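A single protein chain has been omitted; all remaining protein chains appear in their positions.
Note that the chains take the letters A and B in the order they are written out, and that residue 1 is the start of every chain.
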Amino acid sequence: CAPAWSQTGNNVQFYGALDQGVESIHGTSATNQGSSVRISNGIITPHWGLRGGEDLGGGMKASFNLEGSFSVDDGTIGLGGRLWGRQAHVDLSGRFGTVSIGRQYTMVRFGWTGANPFGTGNQGLKLLDPRISNPRADNGITYVGTWGAFSAGVNYSTGWDNVNGNPATVAAANCPGETANRRQCREWSAGAKYDGGTWGVATAYERLYGGTAATFGGLTSPDKTDSRFVLTGHMKFRGTGTLAAGWIRRDNMGIATPKSDMAWVQAIVPVAGPYFLDGMLAELKYKDSANKAVLVNLRARYFLSKRTNLYITAAHMANSGTLALSATGSTPALKPLAGGAQTSVIAGILHRF
Amino acid sequence: CAPAWSQTGNNVQFYGALDQGVESIHGTSATNQGSSVRISNGIITPHWGLRGGEDLGGGMKASFNLEGSFSVDDGTIGLGGRLWGRQAHVDLSGRFGTVSIGRQYTMVRFGWTGANPFGTGNQGLKLLDPRISNPRADNGITYVGTWGAFSAGVNYSTGWDNVNGNPATVAAANCPGETANRRQCREWSAGAKYDGGTWGVATAYERLYGGTAATFGGLTSPDKTDSRFVLTGHMKFRGTGTLAAGWIRRDNMGIATPKSDMAWVQAIVPVAGPYFLDGMLAELKYKDSANKAVLVNLRARYFLSKRTNLYITAAHMANSGTLALSATGSTPALKPLAGGAQTSVIAGILHRF
Partner (left out) sequence: CAPAWSQTGNNVQFYGALDQGVESIHGTSATNQGSSVRISNGIITPHWGLRGGEDLGGGMKASFNLEGSFSVDDGTIGLGGRLWGRQAHVDLSGRFGTVSIGRQYTMVRFGWTGANPFGTGNQGLKLLDPRISNPRADNGITYVGTWGAFSAGVNYSTGWDNVNGNPATVAAANCPGETANRRQCREWSAGAKYDGGTWGVATAYERLYGGTAATFGGLTSPDKTDSRFVLTGHMKFRGTGTLAAGWIRRDNMGIATPKSDMAWVQAIVPVAGPYFLDGMLAELKYKDSANKAVLVNLRARYFLSKRTNLYITAAHMANSGTLALSATGSTPALKPLAGGAQTSVIAGILHRF
């Protein structure tokens, strides 16, 4: 008898991951005396979920996925208190592809996920662009088709964020839409990729439309949009090694200097046996502005088993201009001084179930 | 080995259902330009739960049920943020019947559920009376006995709604009761039914007592009550077909014209193989008032499997007087003009697990 939680086929599967470690932050602003030690997650966001489905015959399948994030620090639900904040959708798939409806990833993630093996814990690319760790829309419908090594898809949302966080955050931004204005809080995205196994390239475009004065992040009217163009590539080596690079051009009318470019290179290096060394260099640069941030991320992982690993990860963020991005996403947020630098080191354990 | 989620007997069973579709609403008030397209659930409210129990010997059984609703649109918890908002109770049953204690359905639902095969998604009878989709009480104790085809029961609650929604709603109405006033926020109900297999009749009565000025819906003191008398009947045909009719007389001291009558007929028609056509006609009429609403609901379902079906459902609400009831329960609410009409059409998928 297979264990309950790993049933496959038509059955429901529970799954999840916990990640918790000790973090040391240096370069927090003057009033915070410069440093802090805390307990936080490290290289992934803790989550749990259930998924299932059934074979409908004729190559067709119905399926669903409910997945929510939580904090191991304090047991609270993430993403604005949504029980299933990471994914909540029902899907129908067949030879035509897959149609999914509900809260889900948009195609913008489709564009970068192959080139971001670092993932979205408390360090990595999310520090430069928070949408890296929350590329989701409420009220969405998505179609993805696959033709051999090539796949492509489109996504449309009638209101990309129903939840008004208290306080509002990028993950609970109060843009419910779904009333009659044809653009208010709409989102659309499209993406395409080729993944031949040893190498792949992907591209995507996404546009978020603004809501009302109460919407978080400056998108205070339907005339204001936040758009991203994504272009990435990656290649495999030594079986589990990955080299990746990516570029995101963003045009965010919610802020004073809308245009920015983010570019990165990443490497996952299988050193020997259960040891991995990972590295990343990334830059975010605003157009017509002195604002710039350079992020260096280094990480060592030791796999105790396929499901459990110990890790130590370090990030250094160097801001220019008036930018004050942190080297960590852990909370409570401790920003560096404007134009200043910050370093975060987290040593911890990741366990999947 | 049976799949984990379908264990029966003493074991715990996880179960649930997702429903999501595309909705088009026409006849929203002038400021909303008259129409809206949105993503919403259709013919049921998405939910999940776990239930279990054990055989105690001598015909006795202990059991429990924890069940909560959520929105596939955005992953949030329904019913005022209650994790187990639909059901949370522990039961003891034997030859004497079943005693249940905790948050649960009251006997008022016992009176109408057989005659409401349309159910309680975003259309149907709940549009005329929201208690149709939330006939529950907190702090309740219920006894139900069965004698052949006849069954009857009583329910008492010491405080029918502990939760103060923000904003308060009918599903989080802020009537916690349980302090010393003998009537404040109490609820009681009784019901009886005969169900011979091919046909059945049922009746029920329920009374909700008011709370304080902060209680939602006008029941602002223990002297104000909201009572319903229910009388329904149904018959089966062609195996899975159902014809049903019902009547609810309500006396709600929370509003200016307390007395109203709601009456309906419903039909579930198995057309051929996996195709079903469902129809409903319902009317709500206030006494001593011009306020009236007529609801027509039509629905087609195609079963891809026992657990999964596609559907299209349409509702048209015609209000008279100053009533402004919607043709859909989806959110954000878009009311018609007072005395105006509204139409909602939802095409979607329902998947049970």
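Keep in mind that, in the parts below, a residue touches a chain if its C-beta (ideal position, glycine included) is under 8 Å from a C-beta of that chain, and two chains touch if they have at least 3 such contacts.
It should be emphasised that the depicted structure is a prediction, and the values quoted were computed from it without experimental measurement.
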item	value
Chain not shown: contacting residue from B:45, B:162 or B:232	B:162
Touch list for chain A against the chain that is not drawn	1, 3-6, 14, 18-22, 28, 32-39, 48, 68, 70-77, 81, 83, 304-305, 307-308, 330-332, 334, 348-349, 351, 353
On chain B, residues whose C-beta touches the chain left out of the figure	1-2, 4-5, 7, 9-12, 50, 52-54, 56, 60, 62-64, 66, 68, 79, 81-90, 92, 101-103, 138-141, 157-159, 161-163, 176-181
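Just so we're on the same page, only the chains that are shown with their structure count from here on.
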item	value
Between chain A and its twin chain B, rotation from the CA superposition, multiple of 5 degrees	120
Interchain centroid distance [CA atoms averaged], chain A/chain B, Å	38
